[in-house]
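Got a structure for you, questions after.
All protein chains but one are shown in place.
Let's turn to chain A:
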Amino acid sequence: MAQPDRSARAARHGSTRGALTAGVLAPRALLLASAPFVLADPPGAVFPFRRCRVRQTLFGWEAQLQAFAQALAAAGRAVFFTPAPEIFASLPSFRHIADATGWNEAAEIVHLRFGPACCARVLKTARNALVLAETMPRTPLTPSHHPFARGDRLPAAIERLLLYQPLAAPPLRIDGSAVPCEILPSAFSAADLTAAAGRDPAAETGAAQWLVCSFAEFDATACDAGEWQVGGNAARSLDWRGARGLRVIARERGEMPPVQIMLPWNLADPASIVPDLVGKFAGAGGLGPGFRLVVFPYNETPETSAKIAAMIAAARLALTTHPSDLRHFFVACIPRLEDALELAEWFEIAWLEAAAPDRLWNEKRLAALGVSVGVIAAPCAGDDTAPCLAPADAEIMLTASDAFGERAFAAATLSPRALAALLANTRARLRSAAAPVRRRA
(Lines give C-alpha, C1' and ligand atoms only; values in the text may rest on other atoms or scores of the structure.)
Protein backbone atom coordinates (compact mmCIF):
# COMPACT_ATOMS: atom_id res chain seq x y z
CA MET A 1 0.00 0.00 0.00
CA ALA A 2 1.40 3.40 -0.96
CA GLN A 3 2.31 5.58 2.02
CA PRO A 4 1.41 9.27 2.06
CA ASP A 5 4.34 11.62 1.69
CA ARG A 6 5.68 12.19 5.21
CA SER A 7 7.25 15.54 4.60
CA ALA A 8 4.01 16.89 3.20
CA ARG A 9 2.15 15.65 6.25
CA ALA A 10 4.73 17.19 8.55
CA ALA A 11 4.46 20.51 6.78
CA ARG A 12 0.74 20.52 7.37
CA HIS A 13 1.35 20.31 11.09
CA GLY A 14 3.92 23.07 11.17
CA SER A 15 6.93 20.89 11.90
CA THR A 16 10.28 22.60 11.55
CA ARG A 17 13.74 21.19 11.51
CA GLY A 18 16.80 22.61 13.19
CA ALA A 19 15.09 25.34 15.20
CA LEU A 20 15.80 23.72 18.53
CA THR A 21 18.36 26.12 19.87
CA ALA A 22 16.20 29.07 18.92
CA GLY A 23 13.20 27.41 20.52
CA VAL A 24 13.05 25.37 23.70
CA LEU A 25 16.77 24.84 24.07
CA ALA A 26 17.64 28.52 24.45
CA PRO A 27 21.25 28.90 25.55
CA ARG A 28 20.68 30.19 29.08
CA ALA A 29 17.74 27.99 29.94
CA LEU A 30 18.00 25.29 32.58
CA LEU A 31 17.13 21.94 31.03
CA LEU A 32 15.25 19.77 33.48
CA ALA A 33 14.06 16.40 32.23
CA SER A 34 11.60 13.88 33.60
CA ALA A 35 10.22 10.54 32.47
CA PRO A 36 7.71 8.01 33.76
CA PHE A 37 10.29 5.57 35.09
CA VAL A 38 10.67 5.16 38.82
CA LEU A 39 14.19 5.26 40.18
CA ALA A 40 14.86 2.89 43.04
CA ASP A 41 16.87 5.38 45.04
CA PRO A 42 17.02 8.88 43.55
CA PRO A 43 19.66 11.08 45.22
CA GLY A 44 17.26 14.02 45.45
CA ALA A 45 14.43 15.93 43.81
CA VAL A 46 16.83 17.40 41.20
CA PHE A 47 20.21 16.09 40.12
CA PRO A 48 22.38 15.86 37.01
CA PHE A 49 21.06 13.24 34.62
CA ARG A 50 24.49 11.64 34.42
CA ARG A 51 23.89 10.40 37.99
CA CYS A 52 20.88 8.37 36.84
CA ARG A 53 21.57 4.66 36.69
CA VAL A 54 19.88 3.59 33.48
CA ARG A 55 18.65 0.01 33.46
CA GLN A 56 17.74 -0.49 29.81
CA THR A 57 20.17 1.49 27.77
CA LEU A 58 18.90 0.39 24.40
CA PHE A 59 15.17 1.09 24.22
CA GLY A 60 12.46 3.09 25.89
CA TRP A 61 12.32 6.33 27.85
CA GLU A 62 15.56 5.76 29.67
CA ALA A 63 17.43 5.29 26.40
CA GLN A 64 15.69 8.25 24.79
CA LEU A 65 16.68 10.47 27.66
CA GLN A 66 20.20 9.12 27.63
CA ALA A 67 20.66 9.76 23.90
CA PHE A 68 19.10 13.22 24.20
CA ALA A 69 21.33 14.18 27.13
CA GLN A 70 24.41 12.93 25.28
CA ALA A 71 23.51 14.93 22.16
CA LEU A 72 23.25 18.05 24.30
CA ALA A 73 26.40 17.23 26.23
CA ALA A 74 28.23 17.24 22.93
CA ALA A 75 27.02 20.82 22.54
CA GLY A 76 28.20 21.67 26.05
CA ARG A 77 24.73 21.62 27.63
CA ALA A 78 23.95 19.76 30.84
CA VAL A 79 20.62 18.07 31.45
CA PHE A 80 19.26 17.71 34.95
CA PHE A 81 16.67 15.19 36.02
CA THR A 82 13.75 15.25 38.39
CA PRO A 83 11.81 12.13 39.37
CA ALA A 84 8.74 14.24 40.20
CA PRO A 85 8.14 17.48 38.27
CA GLU A 86 4.76 17.85 39.97
CA ILE A 87 6.28 18.74 43.33
CA PHE A 88 7.61 22.12 42.16
CA ALA A 89 5.01 24.78 42.81
CA SER A 90 6.35 27.30 45.28
CA LEU A 91 9.32 29.43 46.17
CA PRO A 92 11.15 26.94 48.44
CA SER A 93 10.89 24.26 45.76
CA PHE A 94 12.31 26.53 43.06
CA ARG A 95 15.01 27.66 45.45
CA HIS A 96 15.96 24.02 45.73
CA ILE A 97 16.26 23.81 41.93
CA ALA A 98 18.59 26.80 42.04
CA ASP A 99 20.69 25.22 44.79
CA ALA A 100 20.90 21.86 43.05
CA THR A 101 21.66 23.15 39.57
CA GLY A 102 23.17 26.61 39.91
CA TRP A 103 20.19 27.91 37.97
CA ASN A 104 19.99 31.66 37.72
CA GLU A 105 16.41 32.60 38.51
CA ALA A 106 16.44 35.21 35.75
CA ALA A 107 16.75 32.43 33.18
CA GLU A 108 13.86 30.21 32.25
CA ILE A 109 13.46 26.53 33.02
CA VAL A 110 12.70 24.19 30.14
CA HIS A 111 11.06 20.99 31.26
CA LEU A 112 11.67 18.16 28.83
CA ARG A 113 9.20 15.38 29.38
CA PHE A 114 9.95 11.96 27.93
CA GLY A 115 7.53 9.08 27.56
CA PRO A 116 4.19 8.59 25.84
CA ALA A 117 1.66 11.36 25.36
CA CYS A 118 -0.74 9.76 27.84
CA CYS A 119 1.88 10.14 30.61
CA ALA A 120 2.79 13.76 29.88
CA ARG A 121 3.48 15.86 32.98
CA VAL A 122 4.26 19.52 33.35
CA LEU A 123 6.50 21.60 35.56
CA LYS A 124 4.56 24.68 36.47
CA THR A 125 6.03 28.06 35.51
CA ALA A 126 8.51 26.29 33.19
CA ARG A 127 8.32 25.95 29.42
CA ASN A 128 7.11 22.40 28.92
CA ALA A 129 8.09 20.30 25.93
CA LEU A 130 7.15 16.69 25.30
CA VAL A 131 9.83 14.61 23.60
CA LEU A 132 7.83 12.01 21.73
CA ALA A 133 9.23 8.84 20.24
CA GLU A 134 5.83 7.26 19.71
CA THR A 135 4.48 7.58 16.23
CA MET A 136 1.52 5.24 16.46
CA PRO A 137 -0.39 5.49 19.75
CA ARG A 138 -2.62 2.52 20.47
CA THR A 139 -6.25 3.51 20.39
CA PRO A 140 -8.45 1.62 22.83
CA LEU A 141 -11.84 0.36 21.69
CA THR A 142 -13.39 1.29 25.00
CA PRO A 143 -14.05 4.77 26.39
CA SER A 144 -12.15 6.03 29.42
CA HIS A 145 -12.74 8.80 31.92
CA HIS A 146 -9.02 9.51 31.86
CA PRO A 147 -8.58 12.68 29.80
CA PHE A 148 -5.30 11.51 28.25
CA ALA A 149 -5.94 7.77 27.90
CA ARG A 150 -6.18 7.77 24.11
CA GLY A 151 -2.82 9.46 23.65
CA ASP A 152 -4.28 12.09 21.34
CA ARG A 153 -4.58 14.85 23.96
CA LEU A 154 -1.97 16.62 26.05
CA PRO A 155 -2.03 18.77 29.18
CA ALA A 156 -2.87 22.39 28.44
CA ALA A 157 0.57 23.63 29.51
CA ILE A 158 2.55 21.60 26.97
CA GLU A 159 4.07 24.28 24.74
CA ARG A 160 5.98 22.23 22.24
CA LEU A 161 6.44 18.76 20.83
CA LEU A 162 9.91 17.52 20.01
CA LEU A 163 9.57 14.62 17.60
CA TYR A 164 12.04 12.06 16.34
CA GLN A 165 10.05 11.78 13.13
CA PRO A 166 7.11 13.67 11.64
CA LEU A 167 3.67 12.60 12.79
CA ALA A 168 0.60 12.39 10.63
CA ALA A 169 -1.60 13.47 13.49
CA PRO A 170 0.32 14.90 16.46
CA PRO A 171 -1.57 14.99 19.75
CA LEU A 172 -3.46 18.19 20.50
CA ARG A 173 -3.82 20.04 23.77
CA ILE A 174 -6.82 19.13 25.89
CA ASP A 175 -8.67 22.18 24.59
CA GLY A 176 -8.15 20.98 21.01
CA SER A 177 -5.45 23.51 20.11
CA ALA A 178 -2.42 22.41 18.11
CA VAL A 179 1.02 22.20 19.68
CA PRO A 180 3.99 23.50 17.67
CA CYS A 181 6.25 20.62 16.61
CA GLU A 182 9.97 20.42 15.98
CA ILE A 183 11.82 17.48 14.48
CA LEU A 184 14.89 16.43 16.40
CA PRO A 185 18.15 16.01 14.51
CA SER A 186 19.09 12.36 13.97
CA ALA A 187 21.95 12.64 16.49
CA PHE A 188 19.34 12.74 19.26
CA SER A 189 18.48 9.08 18.58
CA ALA A 190 21.92 7.57 18.94
CA ALA A 191 24.38 10.14 20.30
CA ASP A 192 25.00 7.97 23.35
CA LEU A 193 25.91 4.97 21.21
CA THR A 194 28.24 7.06 19.08
CA ALA A 195 29.93 8.46 22.17
CA ALA A 196 30.28 4.99 23.71
CA ALA A 197 31.86 3.67 20.52
CA GLY A 198 34.49 6.38 20.79
CA ARG A 199 35.32 5.70 24.43
CA ASP A 200 38.13 3.56 25.72
CA PRO A 201 36.58 0.07 26.08
CA ALA A 202 38.50 -0.43 29.32
CA ALA A 203 36.98 2.69 30.90
CA GLU A 204 34.83 1.75 33.90
CA THR A 205 31.40 3.38 33.74
CA GLY A 206 30.10 1.85 36.93
CA ALA A 207 26.99 0.44 35.26
CA ALA A 208 25.99 -3.17 35.76
CA GLN A 209 26.69 -5.75 33.08
CA TRP A 210 24.10 -7.55 30.97
CA LEU A 211 21.12 -8.85 32.88
CA VAL A 212 20.13 -12.00 31.04
CA CYS A 213 18.67 -15.36 31.93
CA SER A 214 16.70 -18.10 30.27
CA PHE A 215 13.05 -18.75 30.96
CA ALA A 216 14.19 -21.91 32.75
CA GLU A 217 16.45 -19.95 35.07
CA PHE A 218 14.26 -16.92 35.70
CA ASP A 219 13.52 -16.45 39.38
CA ALA A 220 10.17 -14.73 39.80
CA THR A 221 10.79 -14.12 43.49
CA ALA A 222 13.79 -11.95 42.58
CA CYS A 223 11.64 -9.95 40.19
CA ASP A 224 10.89 -6.73 41.98
CA ALA A 225 10.59 -3.33 40.31
CA GLY A 226 13.06 -4.08 37.60
CA GLU A 227 15.61 -5.88 39.72
CA TRP A 228 14.82 -9.26 38.21
CA GLN A 229 17.78 -11.56 37.97
CA VAL A 230 18.90 -15.15 38.22
CA GLY A 231 19.24 -16.30 41.77
CA GLY A 232 20.73 -12.97 42.78
CA ASN A 233 23.43 -12.80 40.10
CA ALA A 234 22.55 -12.36 36.45
CA ALA A 235 26.11 -12.85 35.27
CA ARG A 236 25.88 -16.51 36.25
CA SER A 237 23.25 -17.45 33.68
CA LEU A 238 24.53 -20.84 32.57
CA ASP A 239 22.09 -21.05 29.69
CA TRP A 240 23.31 -17.77 28.25
CA ARG A 241 26.93 -18.81 28.63
CA GLY A 242 26.02 -22.04 26.85
CA ALA A 243 24.29 -20.17 24.03
CA ARG A 244 27.25 -17.84 23.56
CA GLY A 245 29.73 -20.70 23.72
CA LEU A 246 27.76 -22.66 21.15
CA ARG A 247 27.98 -19.74 18.72
CA VAL A 248 31.72 -19.31 19.16
CA ILE A 249 32.43 -22.99 18.69
CA ALA A 250 30.07 -23.35 15.74
CA ARG A 251 31.84 -20.50 13.98
CA GLU A 252 35.23 -22.01 14.71
CA ARG A 253 34.04 -25.23 13.14
CA GLY A 254 32.49 -23.46 10.14
CA GLU A 255 29.01 -24.59 11.11
CA MET A 256 25.82 -22.55 11.12
CA PRO A 257 25.18 -21.41 14.73
CA PRO A 258 21.61 -21.19 16.06
CA VAL A 259 19.97 -17.96 14.96
CA GLN A 260 19.72 -15.52 17.87
CA ILE A 261 16.81 -13.14 17.61
CA MET A 262 16.16 -9.99 19.59
CA LEU A 263 12.57 -9.16 20.43
CA PRO A 264 12.12 -5.74 22.10
CA TRP A 265 9.04 -5.58 24.31
CA ASN A 266 7.54 -2.24 25.34
CA LEU A 267 5.98 -3.03 28.71
CA ALA A 268 4.11 0.25 28.67
CA ASP A 269 2.29 -0.74 25.49
CA PRO A 270 -0.93 -2.39 26.66
CA ALA A 271 -1.56 -3.92 23.23
CA SER A 272 1.86 -5.45 22.68
CA ILE A 273 1.64 -8.89 21.10
CA VAL A 274 4.99 -10.10 22.48
CA PRO A 275 3.44 -12.20 25.28
CA ASP A 276 0.99 -13.63 22.74
CA LEU A 277 3.80 -14.61 20.35
CA VAL A 278 5.97 -16.10 23.07
CA GLY A 279 2.96 -18.00 24.38
CA LYS A 280 2.23 -19.36 20.92
CA PHE A 281 5.82 -20.44 20.38
CA ALA A 282 5.76 -22.21 23.73
CA GLY A 283 2.39 -23.75 23.00
CA ALA A 284 3.68 -25.05 19.68
CA GLY A 285 6.50 -26.90 21.43
CA GLY A 286 9.23 -24.26 21.43
CA LEU A 287 11.43 -22.64 18.81
CA GLY A 288 13.34 -25.69 17.76
CA PRO A 289 17.10 -26.16 18.12
CA GLY A 290 18.05 -23.67 15.40
CA PHE A 291 16.75 -20.55 17.13
CA ARG A 292 17.20 -18.59 20.35
CA LEU A 293 14.77 -15.81 21.18
CA VAL A 294 15.88 -13.05 23.55
CA VAL A 295 13.11 -10.76 24.77
CA PHE A 296 14.25 -7.26 25.78
CA PRO A 297 11.58 -5.77 28.04
CA TYR A 298 11.80 -2.01 28.49
CA ASN A 299 9.88 0.84 30.07
CA GLU A 300 9.78 -1.26 33.20
CA THR A 301 8.09 0.22 36.25
CA PRO A 302 6.83 -1.36 39.47
CA GLU A 303 3.40 -1.53 37.79
CA THR A 304 4.59 -3.28 34.61
CA SER A 305 7.30 -5.49 36.10
CA ALA A 306 4.89 -8.31 36.83
CA LYS A 307 4.19 -8.74 33.11
CA ILE A 308 7.62 -10.32 32.64
CA ALA A 309 7.03 -12.92 35.32
CA ALA A 310 3.53 -13.60 33.96
CA MET A 311 4.81 -14.17 30.42
CA ILE A 312 7.50 -16.55 31.60
CA ALA A 313 5.11 -18.41 33.88
CA ALA A 314 2.74 -18.94 30.95
CA ALA A 315 5.60 -20.24 28.76
CA ARG A 316 6.75 -22.60 31.50
CA LEU A 317 3.24 -23.96 31.82
CA ALA A 318 2.98 -24.53 28.08
CA LEU A 319 6.36 -26.24 27.94
CA THR A 320 5.90 -28.46 30.99
CA THR A 321 6.52 -31.52 28.85
CA HIS A 322 9.54 -29.98 27.08
CA PRO A 323 11.29 -28.07 29.87
CA SER A 324 14.64 -28.08 28.07
CA ASP A 325 13.13 -25.86 25.35
CA LEU A 326 12.75 -23.12 27.94
CA ARG A 327 16.53 -22.73 27.63
CA HIS A 328 16.01 -21.35 24.13
CA PHE A 329 14.03 -18.36 25.43
CA PHE A 330 15.81 -15.55 27.25
CA VAL A 331 14.90 -12.31 28.88
CA ALA A 332 17.54 -9.58 28.97
CA CYS A 333 18.32 -5.95 29.51
CA ILE A 334 21.48 -3.97 28.96
CA PRO A 335 22.37 -1.33 31.51
CA ARG A 336 25.79 -0.60 29.98
CA LEU A 337 26.24 1.13 26.65
CA GLU A 338 29.49 -0.68 25.95
CA ASP A 339 27.61 -4.00 25.96
CA ALA A 340 25.05 -2.63 23.54
CA LEU A 341 27.82 -2.02 21.03
CA GLU A 342 28.44 -5.77 20.82
CA LEU A 343 24.87 -6.69 19.96
CA ALA A 344 25.44 -7.12 16.23
CA GLU A 345 27.94 -9.79 17.14
CA TRP A 346 25.40 -11.77 19.15
CA PHE A 347 22.19 -11.26 17.24
CA GLU A 348 21.50 -12.03 13.60
CA ILE A 349 18.26 -10.11 13.54
CA ALA A 350 15.76 -8.18 15.61
CA TRP A 351 12.03 -8.68 15.23
CA LEU A 352 10.03 -5.52 15.75
CA GLU A 353 6.29 -5.45 16.23
CA ALA A 354 4.85 -3.50 13.33
CA ALA A 355 2.31 -1.69 15.48
CA ALA A 356 4.59 -0.94 18.42
CA PRO A 357 4.14 2.76 19.17
CA ASP A 358 7.88 3.48 19.20
CA ARG A 359 8.94 1.03 16.49
CA LEU A 360 10.57 3.65 14.29
CA TRP A 361 12.74 4.88 17.14
CA ASN A 362 13.83 1.32 17.92
CA GLU A 363 14.69 0.81 14.26
CA LYS A 364 17.01 3.81 14.39
CA ARG A 365 18.71 2.50 17.52
CA LEU A 366 19.25 -0.94 16.05
CA ALA A 367 20.44 0.50 12.76
CA ALA A 368 23.04 2.52 14.67
CA LEU A 369 24.26 -0.73 16.20
CA GLY A 370 24.32 -2.59 12.90
CA VAL A 371 21.60 -5.06 13.90
CA SER A 372 19.35 -5.94 10.99
CA VAL A 373 15.64 -5.59 11.56
CA GLY A 374 12.56 -7.46 10.39
CA VAL A 375 9.05 -6.21 11.01
CA ILE A 376 6.47 -8.71 12.17
CA ALA A 377 2.68 -8.73 12.26
CA ALA A 378 2.28 -5.80 9.91
CA PRO A 379 -1.42 -5.28 9.22
CA CYS A 380 -0.62 -4.95 5.52
CA ALA A 381 2.41 -5.52 3.35
CA GLY A 382 4.53 -2.70 1.92
CA ASP A 383 5.94 -1.11 5.02
CA ASP A 384 8.35 1.62 4.01
CA THR A 385 10.99 1.37 6.71
CA ALA A 386 11.96 -2.26 7.21
CA PRO A 387 11.07 -5.51 5.42
CA CYS A 388 8.11 -7.43 6.78
CA LEU A 389 8.99 -11.00 7.69
CA ALA A 390 5.45 -12.09 8.43
CA PRO A 391 2.27 -10.09 7.88
CA ALA A 392 -0.46 -10.32 10.49
CA ASP A 393 -2.96 -13.08 9.85
CA ALA A 394 -4.93 -13.04 13.09
CA GLU A 395 -6.44 -10.59 15.55
CA ILE A 396 -6.64 -10.75 19.32
CA MET A 397 -8.42 -8.69 21.90
CA LEU A 398 -6.17 -7.48 24.68
CA THR A 399 -7.39 -5.83 27.83
CA ALA A 400 -5.61 -3.61 30.32
CA SER A 401 -6.72 -2.50 33.74
CA ASP A 402 -4.60 0.36 34.96
CA ALA A 403 -4.63 4.03 35.84
CA PHE A 404 -6.18 4.79 32.45
CA GLY A 405 -9.20 2.59 33.15
CA GLU A 406 -10.45 -0.74 31.85
CA ARG A 407 -9.41 -0.71 28.23
CA ALA A 408 -9.74 -3.17 25.37
CA PHE A 409 -7.55 -3.17 22.28
CA ALA A 410 -7.75 -5.07 19.04
CA ALA A 411 -4.25 -6.12 17.99
CA ALA A 412 -3.09 -7.68 14.74
CA THR A 413 -0.99 -10.75 15.49
CA LEU A 414 0.41 -13.94 14.02
CA SER A 415 -1.17 -17.37 14.09
CA PRO A 416 1.02 -20.41 14.91
CA ARG A 417 1.04 -21.12 11.17
CA ALA A 418 2.40 -17.63 10.50
CA LEU A 419 5.01 -18.11 13.22
CA ALA A 420 6.33 -21.14 11.38
CA ALA A 421 6.56 -18.99 8.26
CA LEU A 422 8.25 -16.26 10.29
CA LEU A 423 11.03 -18.62 11.37
CA ALA A 424 11.47 -19.87 7.79
CA ASN A 425 11.49 -16.33 6.39
CA THR A 426 13.98 -15.22 9.02
CA ARG A 427 16.36 -18.01 8.08
CA ALA A 428 15.88 -17.33 4.37
CA ARG A 429 16.53 -13.63 4.88
CA LEU A 430 19.73 -14.33 6.77
CA ARG A 431 20.91 -16.74 4.10
CA SER A 432 20.30 -14.19 1.35
CA ALA A 433 22.04 -11.50 3.38
CA ALA A 434 25.01 -13.76 4.00
CA ALA A 435 25.34 -14.93 0.37
CA PRO A 436 27.25 -11.92 -1.05
CA VAL A 437 29.63 -12.04 1.89
CA ARG A 438 30.46 -15.67 1.09
CA ARG A 439 31.02 -14.80 -2.54
CA ARG A 440 33.38 -12.05 -1.52
CA ALA A 441 35.19 -14.43 0.79
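Criterion: a residue touches a chain if its C-beta (ideal position, glycine included) is under 8 Å from a C-beta of that chain, and two chains touch if they have at least 3 such contacts; residues count from 1.
In this text, contacts and distances are computed from a predicted model.
Student: Quick one: find the hidden chain's UniProt protein name among "ATP-binding cassette domain-containing protein", "D-alanyl carrier protein", "Sodium-dependent transporter" or "Glycosyltransferase family 1 protein".
Tutor: For the chain not displayed, UniProt's protein name is "Glycosyltransferase family 1 protein".
Student: Return the single residue from A:27, A:43 or A:370 that touches the missing chain.
Tutor: A:43
Student: Could you tell me which of A:77, A:96 or A:427 touches the chain that is not displayed?
Tutor: A:96
Student: Of the residues listed, A:86, A:105 or A:395, which one is in contact with the missing chain?
Tutor: A:86
Student: Per the definition of touch given earlier, which of A:104, A:320, A:401 or A:432 contacts the omitted chain?
Tutor: Counting the whole complex, the residue in contact with the absent chain is A:401.
Student: Which chain A residues touch the hidden chain?
Tutor: Here the touching residues of chain A are 38, 42-45, 83-84, 86-87, 89-93, 96, 121-122, 124, 145-147, 155-157, 173-175, 301-303, 401-403, 405.
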